[in-house]
Structures are given as C-alpha cells and as structure tokens.
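Here it is: the structure, laid out below.
Here the complex is missing a single protein chain, while all its other protein chains stay put.
Per-chain numbering from 1; labels A and B assigned in written order.
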Amino acid sequence: MKILDLRLSGTLVAGALLLGMVGCKGSKDSADNSGKVSLRLWAMTNTSKPKDDLEKVLERFKAAHPDIDVQVEILDWSAAWTKITAAATSGAGPDVVQVGTTWNASITDIGSLLSVQDVLDSARKDLATDSPFVRASYTYMKPLYADSVTSMPWMVDVRPLYYRKDVWQKAGVDINTATASWNSYFAALEKIKSSAITIGGQKVEAIGMAGKNDWNVVHNIYPWIIGNGGGVVNATGDSVLLDDEKSIQGVLAYLRLIRSGVSPKAYLEKTTAQVSAEFDQGRIATWQEASTKLVYLERPVEQGGVGNTVAAKNFGTALPPAGPAGRKLFVGGSQLAIFKSTAHPKEAKELLRYLTTDTGAVMEYCRLSGMAPALRKVFDSPYYSSNDNRRLFRDLVDHGMPYPSVPYWGELETVILNTRFGNIIDIAAEVNGKYDEAKVRAELKIAADQIRELVKSQLEKKPQYLAKLQALRAAQ
Amino acid sequence: MLLVHFLPMVHGIWLSFLASRKSNLLLYLKAPIPENGILGNYKDVLLDPNLQVGMLDAVRNTFWYALIVTLGTSILGLVGAMLLNRHFKGRGLARTLMLFPWIIPTYVVGLLWGFMWQQDSGIVNIVLHDWLHLVSEKPQWLLGPNTLWAIILPTIWRFWPYSMLMLLAGLQNIPQDIYEAASLDGAGAWMKFRQITLPLLAPVWSVLILNGMIFNVYSFNIVIMMFGNGAGFPGKHGDLIMTAIFRNSFQMWDFGHGAAMSVILMVAMIALVVVWYRIFRRDLTAT
Partner (left out) sequence: MSPFRRKRLIGTLLTALTFVLVFANLLPILWMIWCSLKDNNEIMSGQVGIGKRRSEVNFLASSGTDWLVGSSDGGIARFKADASGMTSQHGENFGWFTSSWAQDGADLWSLSADKGLQRLDGSLAVAQRIDMGDLKEAWDLQFPKLPWQTVWVNDVQGTSVVATSTKVLAALRMEKGPGLVELDKASGKIRFFNVASGIPFGIDQVLEVPGSQGRQMILLGSDGFLGWDANASRVDIAHRWGQNGLPWDRPGLALPLLDNEIAFVQGAKVFIHAMNSGKKMRELGSLEGLDRGQILSLALEKDRLWFGCAQGLVGIDRKAGKSSDSQAVEVKGLRSALSLDRDAVGSELVQVAALDSGNLLVGGGAGEVVHVAMSGGKLVAGGQSLLPSAHFYIHWRNYVDLWRNLPFGTYLKNSLIVCTSVMLIAMVLASLAGYALARFEFGGKGIFGYSILATQMIPGIMFLIPLYILFTQVGEKTGVSIIGTRWGLVLLYSAFYVPFTIWILRGFFAAIPRELEEAALVDGCTPFRAFWSVIIPAAMPGIIASGIYVFLTVWDELMFAWLLTNAETSTIPVGIRLFAGNYQNRYDLMMAAATVATLPVMVLFFLMQRHIVSGLTAGAVKG
C-alpha cells in the first residue's frame, strides 16, 4: 500500500510539474548565436513608454555598433531596490544598470560595481572640459570611501516650484521676491491663504505638502536643513549634524508650513503623486515637485498629461526659497553603472559612454523623461534656453546640494530619517496631542543618536574606511 | 519541498547567526559571525534599543491588531452565523453575499480602504460627517492613533466571513435535542447561548484563534498597499512586525539582523501555538 502510494504520488508529481510547465517559454539565452555581444540594461520607468523610449534613444548606438545588441529590461522604482539587492547578492545581474544617485555608494560598498574611471576620463577628453557634468554629479559618481568612479551621471532630479500665476497675482504677491528668503516666502503664502481665493468654484490652498507615506519625505525636508546651514552628516561622513541647532531650526522652519495651515492637514495622508493631482485639479497655488512634472503639465490629456486643466494653463516655475545659508536645493537623479559580473566590460563601457556623454542621446532621453541632464553641454540647447519654464533648470542644478556620498546613506535615509521625519510630521499634525517643539527635538535627537550608532558601526567594521577618512581629513 | 522549504529555512536560520551586512553580501553564507559572538544578532535585536527603529511600536501594534482582529472577526462571525442559522427566504443568497469580502485579495483590500479612509474625499468621512453628522470634524484616519483602526477594520471586514462560515458549521453541528432538553429545564435564550452554544463551539474557536494568530501576525499586504506602496513609513501606529522587519532588514541590507528577528518571531509563534494546543487539546480531541 505504501509503495503503491509512493509510486502513484511520484507519477502524479511528475505530471503536475509538466502541467506547470505548459505554456512556459524556453529560457532566454544571453549568448546570441550570431556572434553578437548581448548586453542587458536595467532601467527604471523614467518615461511614459519606458521600453520604447529607451530603445529609441539606443537606435543610434545600435547602428554605430552593429556587433552589440542591447536588451532593455524595465524595472519599477519600488521593485528596483529589491531586485538590485538580489542581483548584487546572487551575482546574476545585468551588465549595465540604472542606480539612484544615493544608491551608488551602497552598491559600490557591496563590491558589485566596476570602476568606470576610464569612461569619465575619455568623456573629459572628448568634451574638452574638466567638468563635463553638473557639480553635484561628482559627489555621487565617486562615493566617499570608494577608490574610483563607479557610475556615470545620467539624469538629474531637480525640483522647481510650480505656482499658479493667476492665484499669486490675485493675492498680490510676486513669487520671485517671495522666494528671496524663508520669511518672505512664509509671508507670501500666508497672504495667499488669507486672501481665500476661489477659482472655478474651488478654494485654492496656498501650498501643498505631502505626508510621510512617501519616498520623498527626506528630500522634502533636507533642503530646509542645509538651507539653514545644518546637515545630517558632515562632508566626510564621520560626524552627525542632525541635532545641531541649525539643523533643528531648519526642520522647524519646514514644519511651519504645516503648522501655520498654509497647507491643509488632509494632504499629510497623501503621497506626492496624490497631492500633485490636487495641483492639477486647481486646488493648490504652490507646489514643489521633480522637473518631470513639467512634461506632464505640458502634455495633452490624450497623451496621458493634464494639458487641458486650469492649472496647466496658468502655471509657471520658480526657484524654491533661499534659506539663511543661501539657496540650497535638493539634487538627486540617476546614474548608470556596470556590474562587475558582466562578461563584456568593454562593450558595456561603450554603452555607458554613449548614454551619458553623447549630447544627442542625453538630450533626447531627458526630453522624454523630463529630468534635467547631468551633461552640462545639453543646457545650451534651445530646448532649455528658449523655454521659460525650463530655463530655470540650470539654476536649480547649480543650487543643488548633493547628499554626502557615504555607503550607509541608503539605510540612513530609508529607515532612520524616514521613520523619524515621519514621526515629526505626525507631531506637527498634532495626531498625538498638542504640538510641542520639545517632541520634535527629541525625535531629532534619537535620529541623530541612531545615525551616530550607524556611523560608528560602519567605521569600526571597516578599517579601510578609517584610513580613507584620515586621508580625507588631511586633505581638508 | 526540500528546495523550497527546508533549504531556505536552514539558510535563513544560518544567516541569523552571521554578520550578514551589505558590505559582505557577496559572501552570503560565508559571512563572518558577529563580533559579539555567534548569538550577536540576537543580542542586538533584543537588547540594542538603537538598532531596530520602531520595532517596539510594531510589536505593540501587531499585538493589538491580532487581538482585536481575532476578537472582532469572531464576534461578528458569531452574530452572522446565528443570523444565518435560521430558516428564512433567501438564506443561501445572504450567505453567499456575506462571504464576498473574504475573496477580495488583501492587496485590493489595502488599496480600496486606503482610498476610502482619505480625509478630504474618502467615503468614510463623507458618510460620517456629511451624511450622518456623527463627527463635527472629518477625522484623519491615516495619521496618528487612528491608523491602527484604519488597518484593523479592513482586516476584520476581510476575514470575518471566514469565521462566520466556521461558526455556522459549528452551530449546525450542535444537536437540536440539547436545546430542547434545556428548554424543558426552563433555560432562557441567554442561558442556552451561554451554557450550550458557546462551549460546544470550542473546537471552532480553537481553529479561529489559531488562524487569527498566524494570519494577523504575518499580515503584510494590507499595510503595504495602504501606506504608499512600501515606499514610506506607515507611522508609529500603523507599523506591523512584518513591515518593520521588511524595512529594517531588507531596506537596510542587514540580513543577519533581519533573519534573527524572523527566527525570534518564528520561535515566539511556535511557542504560542504550543500554548494554544495545550489550551484547546481537549476540544480538539473531543471531536
């Protein structure tokens, strides 16, 4: 009976597995039999038609390199972190990969990325300039403790203010004078709020601030910290500045926007994309978001934009406000890197070179994605210089302050800062009783202590970091 | 089976004894043991308050979440079951319709309720404030202490039909003659309910409690989908153990500690199940 059972189950298992395989396509083979080198490129959903658009940009590369074939695979941003982790761990990754600017140091730290110093060197030579890329890129492309450049800058994420010209005008405030300082900015927003403007039957709020369920929380608050002369960690990444008075005052200034009611509390439970839609629907007068929003505002409805809305017909872009320590803005974006596991480093570097240093390719892709180019030369194109809204990009990029490129930034940002800033936003929203500045200070203190712990453990566990650190300190 | 269950589990437990961090990710199982001994990760997880951000909140939330959801589904389930345990027209239809939430995928539940809870335009607040005037100001469900309720209620909604089904079956298995005998003895409806219905449903309660523990402690999808698709932090009052582990280990690239946390959780759960078995052993063997 038992034997019978076993035999029976054996056949059934085999049968079931066969069933499972029905409809399963044969596995893809990376080695092409035509002798072509096949490269795998992982990119995120940067444009509305991610695969088609990237392939369109790659057409010229493919024509120039008939022996190289590029397989584009699109990842979603939220999946990318998981998949790149898994790929880095298992060593079965793609050849070329798009990485967020702040991820580069982390992935470099795992030891999965190839040095691309020679790509940068040749770019400097080809473009006949020592700094072909925007300033912030250099921080991101060579992590603090890394020996060499491990990624090439591709696109830059900058965040202008989008404002409703009609509303600001009705309230009698001018955005360019308002953003000269934080105080004038607050005053202008208060004025818009007290003007209680309705357009098209809708009350227009002065500004919209998204809440904590979002990956932008840190990017939103950080400019206020550095704008006040503070920081999270110092430039060499060995001392924590988050509980400095300057940093605390920066965070408090940010909270003023929430506390004063110029941004409705209801938005605190929404994500950036959701509040962004409120702007599209004409319910917000001022809104800060990545430059990609511009493409969306300009594109007609039938192509997935919001080009026909009242907001899209009456908006302008402006520089975010300048703090006491000057106008210091967020700058992020994407880099391209090569996995060490690649079988074709030469071809991969060629592809990297094309995507990041070919003016046409960078221009075309940035136009499609709405991101700002990392390649400086592209800003000279009339596409940027002749458009009122995009002319601002170069300024935004120049005011951009990169995050310190420390290998533990990912953890620091996604876990410690996200959590603590989330709690701080809750305090400001008074969800747990009355607002108390001491509570905010306490959260920042805990965050700073946690970061200290993290920094300490990172530096202690890696003797090579300490050596690097000595060198960095000496250089300063 | 071996490939999918046993090996990964052994690897997982193995990892919990290693200092598997981002910097030695490529070593995987060959990663060194932590400096503070082979049990270093466990020590850290249990003792180091700075290491696991918000873990305590998550444990507290999960405790209340699991408790209230289990209670809520059981009570609602009992009410539903008793209502359905009568003969009336349309009983089959009522039963089918009552079961509907149970087939809604949990990720849809998170998405849908996250949408319904919105303060300004969510239907919950429209009903409570604009229609029924029960609240003077629209509450914020997705911020602060309300968050816990914002995840508990959808979970109860999703899982109570299952409890109801189980309890209904239990009710139908209680022989009618017991009630009749009790009636002859002059017992009232409440008496009958307390002395007959509740005790005789004990085996069903045991299954429901077991399910409640396992499902709710390992609940993940609803919270992830309700709060920013995994990108953000659900807040002090919305974070559950699973989302906290996900954040602290996966997003931190700290698999050693993550695995240690998982193992601790697993051991705790097995202990709970043993306790459960002790309590309900009699009921389980009785049937």
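Criterion: contacts are C-beta pairs under 8 Å (C-beta built on N, C-alpha and C of every residue); 3 or more make two chains touch, one makes a residue touch a chain.
A quick note: this is a predicted structure, and the numbers were derived from the prediction, not measured.
Taking the complete complex into account, the chain left out of view touches A, B.
The residue touching the chain not shown here, chosen from B:Phe17, B:Tyr42, B:Tyr65 or B:Phe255, is B:Phe255. Contact with the undisplayed chain is limited, among B:Ile33, B:Leu46, B:Ala94 or B:Ala187, to B:Ala94. Only one of the listed residues, B:Ala19, B:Ala58, B:Leu78 or B:Met225, touches the absent chain: B:Met225. Annotation for chain A: contacts to the undisplayed chain at residues 1-2, 4-5, 8-9, 12-13, 16-17, 19-25, 27, 45, 48-49, 52, 73-74, 76-79, 82-83, 85-86, 89-92, 165-166, 169, 198, 200-202, 271, 273-274, 276-278, 280-282, 298, 301-304, 307, 310, 313-314, 382-383, 386-388. Annotation for chain B: contacts to the undisplayed chain at residues 1, 3-5, 7-9, 11-12, 15, 28, 79-80, 83-84, 86, 88-90, 94-101, 103-108, 111-113, 115-116, 120-123, 126, 157, 161, 165-166, 168-170, 172-173, 203-204, 206-207, 214, 218, 220-221, 224-225, 229, 231, 242, 245-246, 249-250, 255, 258-259, 262-263, 265-266, 269-270, 273, 284, 287.
Simple rule for what comes next: only the chains that are shown with their structure count from here on.
Put simply, the C-alpha centre of chain A and that of chain B have 34 angstrom between them. Chain B meets chain A in the complex at residues 21-23, 25-26, 28, 35, 50-51, 53-54, 117-120, 138, 140-146, 227-236, 247-248, 250-254. Against chain B, the residues of chain A that register as touching in their complex are 78, 81-82, 85, 88-89, 91, 106, 109-112, 211-215, 217, 264-266, 268-271, 407, 410-411, 414-416, 418-420, 422-423, 426, 429, 431-432, 449-450, 453, 461-462.
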